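If you scroll down you'll find the structure; I have some questions about it.
One chain of protein is taken out of this complex; the other chains stay put.
So that you can tell them apart, the chains are marked A, B, C and D in the order they are listed, and the count of residues begins at 1 in each.
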Amino acid sequence: MLKIENLSVHYGDAQALDGVSLTVDEGAIVAIVGANGAGKTSLIRTIAGMHRPTGGRIVFRGADIAGLPSHRVCDLGIGQVAEGRQIFPSLTVSENLDMGAMLPHARPHRAQNRDRVLAMFPRLSERIGQAAGTLSGGEQQMLAIGRCLMGEPKLIMFDEPSLGLAPTIVHDVLKTICDLNAAGMTCVLVEQNVAVSLKIATRAYVLENGRVTLSGSGADLLADERVRQAYLGI
Amino acid sequence: MRDIWQRLPTRGKTFCLAALAAAIAAPLVADRYLLSVLILVFYFAYLGQAWNLLMGFAGQLSLGHALYLGLGAYTATALWTLFGIGPWIGVFIAIPVAAAAGMIVGWLGWRFAIEGVYFALLTIAFAEFTRIGFDHLQITGASAGLFLSVNSPGSDKWWNLGGGPLLYYYLALILAAAATLLVAWLRRSPLGYRWLAVREDPEAAQAAGIDIFRAKMIAMLISASMTAVGGVFYGFYYRNLFPSQVFDIGRSIEIIMAPIIGGLGTVFGPIVGAILLTPLGESLTALMQHFGINTPGAKSIFYGLTLMVIITLQPSGVWPWLARKLGLDRPRA
Amino acid sequence: MPNDPFKFSRRSVLAGGVAGAALLAAPGIVRAQAQTLKIAVLLPQSGYLAQAGQSCHRGALVAPQVLADLGYKVELVHIDMESNPDVARTQTERAINEGAHCIVGAFDSAGTLAIAQVCEQRQVPLIVNIGAAPQLTEQGYKFLVRNFPTGGMLVKNGLHQIQALIDATKIAPKTAVFLHANDNFGLAQRKGMDALFPKSGLPFKLLESIPYDPKAQDLSVEVTKIRGLNPDLLLVVTRAADAIKLVRDTVRQKFQPMGIISPGAPGLYDEEFYKALGPLADYHIDALPWANPKSKVTQALEAAYTKAQPKFRFAVECFNVGFTFDALMIAGDAFKRAGTTNGPELMKALKATNLVDHAMIGGPIKFDEKGQNNDIPSASVQNRNQTPTVVLPAEVATMTPVLPMPPWQGRK
Amino acid sequence: MTALLTIDGISKRFRGLAAVSRVSFEVQQGDIFAVIGPNGAGKTTLFNMIAGALPPDEGSITFAGQQIQGLRSDQIARLGVGRTFQLVRPFPALTVEDNVIIGALMQTKTVHDAEKIARDTLARLDLFDKRAQIASSLTLPDRKRLEVARALATGPKLLLLDEVMAGLRPTETDRIVATLRDLNRGGLTILLIEHVMRAVTALASRILVLHHGAAIAEGNPEQVLRDPAVVESYLGAESL
Partner (left out) sequence: MTAITLNIIVQGILTGLVYGLMALGLSVIFGVMRVVNFAHGEFTVVAMYAAFLLFDMLGVSPLVSLLPIAAAFFFLGYVLQRTLVEPFVSRAEHEQFILLVGLATVVVNGLLLIFGPDARPINLPYSFDSYTVGSLFIDKVRVFAALGAFAICIALFLFFRYTRTGTAIRACADNLTGAGVVGLNVKQLYAVTFGLGFACIGAAGTLMATIADASPGLAPAYTLLAFVIVIIGGLGSMAGALVGGVLIGISEALAGFYIQPSMKSMFSFALLILVLVLRPQGLMGRRL
């Protein structure tokens, strides 16, 4: 569904990604793990069209989307639940959801999608008129996911969705991702919570220093000594 | 000092010496008109250095430098006209006056964490506030202006900053050269490093033990003081002052053009900018006249367009680009 | 690569630079013993004084032909000093380099003094066409003459005119308010008022002098304040744009003074004033120097002006045009007598000026040792049918003054 | 051994969210002390409070016998606390050397001496050859090293390192570890936040584990890393 070949990204003179290649199959959950600063967020944002790559190809459903502006990429069906949630704090929950549905392909189905999202996250309908900035962290994460779903994506990229959330809520969020995947959504997951993300992933890549250093199925990597060592020192 | 000199590449040394020699020798060949243009070039180069210190090095945008210019000019000329205190003494009173104003602006701005555009507008507000204040200050003639006579005893002597164009030419040259040296020296001094750190990243600067408030205040102190000296020069060169002229926001904008166009945060940027802009204006006037175009405003249109083109093509200024072309560049300071 | 866009233009930039440098360095043209006097006219044609500067400029444009007909040989160079003393100074240097024997300008005091510096050093005479700051002739410039009244003189003559108006119309105002722009011209007049009004013996009381900021955007508060004082006469020193605001707010606030009179400042009769106010522009009075309708010079000037500037009315422009023209004629006259373009000799001739026929009313033009012409009387000029019309003194008047002015309401 | 740094019950809240709550620990003179915990556990907030970038809501911080909570960060830096930033913050438009000179100027009054210190420090961190480059053009690992160099050049008694190994290759990590160990032997006390366990286990003599703002374990590496609560917080809920 998504195939990345030899992708490179620079910020000014500094290189953030260096020849990254990876494949995301339809219906899969692909985990990308790596330390802070390894380039995970750069990768996600480059796929999403928020950064221009300096080299390489990003092929989504057969079309090269490298260099397209983010609104075009989103409209093609690549959704994103960004690091730090990136909701609009001064807009209401309802307005936040609406903003997810500004994409031309999703606009006609705004009402249905909204009902679906609110059914999925009943907490959001309780707070529908409230400014999003007043929500708790978990609620904001739900809103971010709900807002993404409003755009009817075919593929969702989750960037550190459990960051800063209480354990019970982390559990909820991960469960949501599994549920979405079970319903047919292709997911890319960048997660600090290495064990869990590897566990639910069908395929995983380890990113170090802007390069892919390991890849394999989630279970393989979970068993890989090198991963355990890099992340736990045990 | 010697350190700065040694750091220049050989071509740079040759270039500097040649430029300085040419400037010193210029009155031998240049006519009075050219001298009067060069006086303006040096004057704006000097003020550009003063402003660049605050903006280019310490990263603080002031759009109200007319305040210090005006205070310097008014203090020295008023001391001379009212009490007969000559400018060489007056300048040492003008400096603290302008510096004190700078301290007030800086203190209010930085203590209350006003930054960027907001700080810039604070500086405008102070300059405008002072302009209207001086419009009502009877002792300096209020809005009717302050005038220096040309024939009162001693007023034509160099020690009272009176005389022919050569006096002003060399004075402006010395000011510009001294300011450049001072800035180059400051750039390599602990203070200069602190300013750069504050400009680049205040929080990281603080973590490196720099008292950023103090660093900014010192930059303001020096910048305002230098600008005040420029004001003294202005007052005695033109020999008349009106609040609506010297404190005007147009003056402030005039001051900042050269360093931005030349290259912000570089030692030679303000000079290059002044060398470009003042003659650009004059050449445009001459060209217009040459082709018999007498359309008021046409010149300014070209001037505005030139500014837009330069800033679009060379956002970091002409000097860094020029230095690369001439092989004089070192990493941007 | 990023420098490519600049490469394209480098050649043209270079070309421009060379051309500029060539012009900058153009050597002084032969100067001595010329057949005509080359005068550089520096005026603020752009910038914040553009309105007045362009008006003066129109006068300068028609002058050479008129002067030639009168036997004066002058050649003019027109320079825009952009309301900026820096430009005034460098351009004066350039003009003298390029052979100007004499400078006329510059409407604005700051610009005039910047020019005066250069003229003094280069011993080239400067004739001030308009510029009221008393200090211009008090600073000791030896190469400067001014054929324009100082702020004090304007007020003095203006107060005389007001007395004459009261006598002529038999009105009996008891109170007045003085409103002035707080700029260099306005404040000079204010100082004149403060000094002269108490001694003028005028039969009314000056309730208050109110300065306003010429950069202010409206005058409604000022008018409200005046309305609260309710004076019989409103004495004003304004610029044209402010005068419009003043009258508009006065009408809107239904305040009806006996008259609005300027004791010595232009501003109540510009074309924009008439266009903005229509019938409401009528009956205001300016007491100030004016073109002498009975003078042959003025008539010639008017004829030439009307032909050359069909879009403008001489009657409206004659203050700026007349003074600019007279300054040029003074130069031409001095040249004629001196027979040389040599600066000091020209200056000597200028100091000895005794010019009987000229455009503005008043006796022969003469300069005192400071270079000031002290005999520039004022006339009372009242707006009638949206034309400034001389109503006093009687010998040059074409209509009789009307005061109190007709009420705002019902004007057509 | 005496405590160089004593943290006593400090807390910080952001909009009701407890980022750090009642954390206490001591760092002994000459120690290498590591703070670990998952992202969002409050480690950086803790650091910011020690370095003076954030004032603590409650609690006290004692450094070298002096209470420092509430002081400005530059004052704390001058007392001898050097720090790095998690998201590296070199002065982007300046050269590598100038960056370090700025740090070194805290120790010395003259640029000449500062240059000397800067060069020594750069050599120590393998950046000497890149000293003339503009900082923004460095690769991330180099920028991390530059960050350490700048902090080190201030001549601190206590060095706060915020995830300086993150994103480095194992060989690079090992080199920094060696450098840090070397510095530590020379008497420098180090407090570090780190995810790279390889480095933590190699360096730290004591470890504090933060989770959701609270200290959940403290001790020597062997003890801490065997603590089930720590493994749980780190690897996450293995059961899902």
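The criterion applied here is as follows: a contact is a pair of C-beta atoms (placed from the backbone, for glycine too) under 8 Å apart; a residue touches a chain by one contact, two chains touch by 3 or more.
Just so it is clear, the model here is predicted, and its values are computed rather than measured.
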{"item": "Omitted chain's touching partners, listed by label", "value": "A, B, C"}
{"item": "Touching residue (missing chain; options C:225, C:313, C:336 or C:351)", "value": "C:225"}
{"item": "Which residue of B:9, B:84, B:154 or B:304 touches the chain not shown here", "value": "B:304"}
{"item": "Residue among A:9, A:58 or A:103 touching the omitted chain", "value": "A:103"}
{"item": "Of B:14, B:151 or B:295, the residue in touch with the unshown chain", "value": "B:295"}
{"item": "Sole contact to the chain not displayed, among B:95, B:120, B:177 or B:323", "value": "B:120"}
{"item": "Contacts of subunit B with the absent chain, listed as residue ranges", "value": "55, 61, 63, 108-109, 112-114, 116-118, 120-122, 124-126, 128-129, 132-133, 135-136, 249-250, 253, 256-257, 260-261, 264, 295-298, 300-301, 303-308, 311-312, 315"}
{"item": "Residue numbers in subunit C that touch the chain omitted from display", "value": "46, 48, 50-51, 53-54, 182, 210-213, 215-222, 224-225, 227-228, 240-241, 244-245, 248-249, 251-254, 270-272, 275-278, 280, 408"}
{"item": "Absent chain, residues of subunit A that touch it", "value": "45, 48-50, 69-71, 73-75, 80, 82, 86-91, 95-96, 98-100, 102-103, 147-148, 151"}
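Methods note: only the chains that are shown with their structure count from here on.
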{"item": "Smallest count of steps, each to a touching chain, taking subunit A to subunit B", "value": "2"}
{"item": "Separation of subunit A from subunit C, taking each centre as the mean of its C-alpha atoms, in whole Å", "value": "73"}
{"item": "Centre-of-Cα separation between subunit D and subunit B, whole angstrom", "value": "43"}
{"item": "Chain contact graph, described as a line, ring, star, complete graph or other shape", "value": "line"}
{"item": "Subunit B-facing residues of subunit D, complex", "value": "51, 53, 72-75, 77-78, 82-83, 85, 89-95, 98, 101-103, 105-106, 109-112, 114, 132, 134, 150-151, 154"}
{"item": "Subunit D-touching residues of subunit A, taken from the complex the two chains share", "value": "12-16, 35-38, 137, 160, 162-167, 170-171, 174-175, 178, 192-196, 199-200, 208-210, 229-234"}
{"item": "In the complex, subunit D residues that touch subunit A", "value": "17, 38-40, 86-88, 92, 134, 136-141, 143-144, 163, 165-170, 195-198, 200-201, 212, 225, 231, 234-238, 240"}
